[in-house]
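Can you read through this structure? Questions will come right after.
Complex shown without one protein chain; remaining protein chains in place.
By written order: A and B. Residues from 1 in each chain.
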Amino acid sequence: MNPASLIHALDLFGIAVFAVSGALSAGRKSMDVFGVIVVAVVTATGGGTIRDVLLDRHPVFWIGDPTYLVVILVAAIATVIFTRFQRPPRVSLLVADAFGLGLFSIVGARIALEAGAPILIAVLMGAITGSAGGLLRDILCAEIPLILRRHIYAVASLIGATVYVLLEEVGLALTISAPVGAATVFLLRLAAMKWNLQVPSFILDDEDP
Amino acid sequence: MNPASLIHALDLFGIAVFAVSGALSAGRKSMDVFGVIVVAVVTATGGGTIRDVLLDRHPVFWIGDPTYLVVILVAAIATVIFTRFQRPPRVSLLVADAFGLGLFSIVGARIALEAGAPILIAVLMGAITGSAGGLLRDILCAEIPLILRRHIYAVASLIGATVYVLLEEVGLALTISAPVGAATVFLLRLAAMKWNLQVPSFILDDEDP
Partner (left out) sequence: MNPASLIHALDLFGIAVFAVSGALSAGRKSMDVFGVIVVAVVTATGGGTIRDVLLDRHPVFWIGDPTYLVVILVAAIATVIFTRFQRPPRVSLLVADAFGLGLFSIVGARIALEAGAPILIAVLMGAITGSAGGLLRDILCAEIPLILRRHIYAVASLIGATVYVLLEEVGLALTISAPVGAATVFLLRLAAMKWNLQVPSFILDDEDP
């Protein structure tokens, strides 16, 4: 398997994981099967779509390559069928999600750098690519987005993307900078879950204006 | 009336119906008149706008032709005035909405095909054009979008768009494929309302992660 195929395969794996996470959220809200598919599609494609629209990259990634949609459909339907028989394997899913977050954060930052974006923007595009899908998922489910309230999620994405962009800037090869950045996100996220690390809260006890 | 004018007239009719549906939702949330207009605009233009931005079609349809906005404003204000005197004619509105859904689903799929999108993408663009406005409407009203929970709504749009795209693919003329596709959406939607058809729910009785 050459590197390009490997990255494409990893990318599709990340998309599938995000689709499963969307389908599970929709199930907790008792949506119908179609709603499950919509939430799965939005969760899996949301981050990359916002990135592509903001950077004016056309065709948007899933419009140019329908494989993504096929993978999402299969993942969503498989989730519905699987959970009729068994509880979702929580820990494996969280680990897979951390992997997807790491991968997408670096892919997003990389694409922004290639489009000539300044490094601060590239870091932000990494975080958007990794986290915006989950944010849209929670908006569709009419909840205050989880990533805004709990644990180190998008923060892990931001830190890993920063590590990657800085390694690129100092001239390291992509084959080093990208895996190191992705591993940073992945390990931070696992550590945050294991030891229940949280970013400090900002609690403003103020009346509504 | 030539075919192009007919389609434009139908299109404006569909826009007006969606604007009314947005205005009624806003009224149920006791928004002010301005909020009513915002929700009407978003409901009526949302699907087509997302389609145009995703496909990189500029100007976005309502930016290129302000008639749409004028129609929406008139429809929203007429709704506010009308409902001071009379209850909204529920059944007529649902039928008109089903008609708009059918029309927009096919228009959206057609535009995507013309832009060279693969058929799976064209079907999705049809569904987005038909249903995304209603989805945004429900988000603005801070509700779990109705189309994700109840009845055959976006599903009708997806099925009709699929019928249309397949008829196009086998080489039928647009004057046949488009009306057949639109009628499929329309009739499915009417049948779903009459017999209260629903897509099976996916209920996941699981704790929040």
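Please note the rule applied: a residue touches a chain if its C-beta (ideal position, glycine included) is under 8 Å from a C-beta of that chain, and two chains touch if they have at least 3 such contacts.
It should be emphasised that the depicted structure is a prediction, and the values quoted were computed from it without experimental measurement.
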| item | value |
| --- | --- |
| Option touching the unshown chain, where A:Ile37, A:Val60, A:Val107 or A:Ala154 are the choices | A:Ala154 |
| Touch residues of chain A, complete complex, unshown partner | 53-56, 117-118, 120-121, 124, 135, 139, 142-145, 147-150, 154-155, 158, 198-204, 206, 208-209 |
| Interface with the unshown chain - residue positions in chain B | 23-24, 26-36, 38-39, 49, 53, 56, 58-60, 62-63, 66, 69-70, 80, 83, 87-88, 90, 94, 139-142 |
